[in-house]
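Next up is a structure, given as structure tokens.
Removed from the display is one protein chain of the complex; every other protein chain stays in position.
Now for subunit A:
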Amino acid sequence: MFDFLEDYDLLGAFWTTVQLAVLSAVGSLVWGTLLAAMRVGPVPLMRGFGTAYVNIVRNIPLTVIILFTSLGLNQTLGISLGADDVETINFRLAVLGLIFYTSSFVCEALRSGINTVPVGQAEAARAIGLTFRQVLGLVVLPQAFRSSVVPLANVLIALIKNTTVAAAIGVAEAAVLMKEMIENEAQLLLISAIIAFGFVVLTLPTGLILGWVGKKVAVKR
């Protein structure tokens, strides 16, 4: 019953999925944090940029973005992100697209964390004479980060699922393999169950562990 699996690189496909997810997660955490800093910062122009970025990017379908990286950036403008073969180029383009899209959600997750900190906390900190750095570093940001864990975990889980969109530009991850297997084998239910199981294995523990951590560190109010 499972014999046909020997002809396919199931683990390889899921490994690509994991690589996509990890690289995009790191990238969008960095860019999303910068965006959040701009969005809540004191400089009006940067605040405007952050708000505009988030409102525009999260309203574009990820599929449009990923497809554009391939058809627009690569094939029309000739951007290849320093790679030579098609596979690597598409992989890097997919990561770029995922970062571009996911960072807007990371920004919102971080901002929602900051919003949970009551202004009184900062006012009290200033009142006892803490400096700007101490207010942020000792009082505000620790509370904000602790409340951001759960929203960030949700973004990460969505990101893991969104890596399948890279199938639109032919990155050989799990959804592409699923399509290929379904076309070649008459085992629809079994194949779908295996792929679904793979994603459950990736997302369920992530959700459970990070959800637990999030509850553990959350500031009780």
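Everything below uses one rule, namely that a contact is a pair of C-beta atoms (placed from the backbone, for glycine too) under 8 Å apart; a residue touches a chain by one contact, two chains touch by 3 or more; residues count from 1.
Simple rule for what comes next: contacts and distances are computed from a predicted model.
Undergrad: What does the UniProt entry say the missing chain is called, choosing from "Dissimilatory-type sulfite reductase subunit beta", "Extracellular solute-binding protein", "Ectoine/hydroxyectoine ABC transporter, permease EhuD" or "Acetolactate synthase small subunit"?
TA: Missing chain, per its UniProt entry: "Ectoine/hydroxyectoine ABC transporter, permease EhuD".
Undergrad: Touching the absent chain in the whole complex: find that residue among A:Ile56, A:Val86, A:Leu138 or A:Val219.
TA: Spelled out, the listed residue whose C-beta touches the missing chain is A:Ile56.
Undergrad: Of A:Leu71, A:Val86 or A:Val219, which sits in contact with the chain we cannot see?
TA: A:Leu71
Undergrad: For the chain not shown, which residue from A:Leu23, A:Cys107, A:Ala153 or A:Ala172 touches it across the whole complex?
TA: That would be A:Ala153, which touches the missing chain.
Undergrad: Where the complex has a chain not shown, which of A:Leu93, A:Ala172 or A:Ile195 is the residue touching it?
TA: A:Ile195
Undergrad: Considering the entire assembly, which residues of subunit A contact the chain that has been omitted?
TA: 40-46, 49, 55-56, 59-64, 66-68, 71-72, 75-79, 102, 105, 108, 112, 114, 117-119, 121-122, 126, 132, 136, 140, 150-151, 153-159, 161-165, 167-168, 174-175, 178-179, 182, 186, 188, 192, 195-196, 199-200, 203-204, 207-208, 210-212
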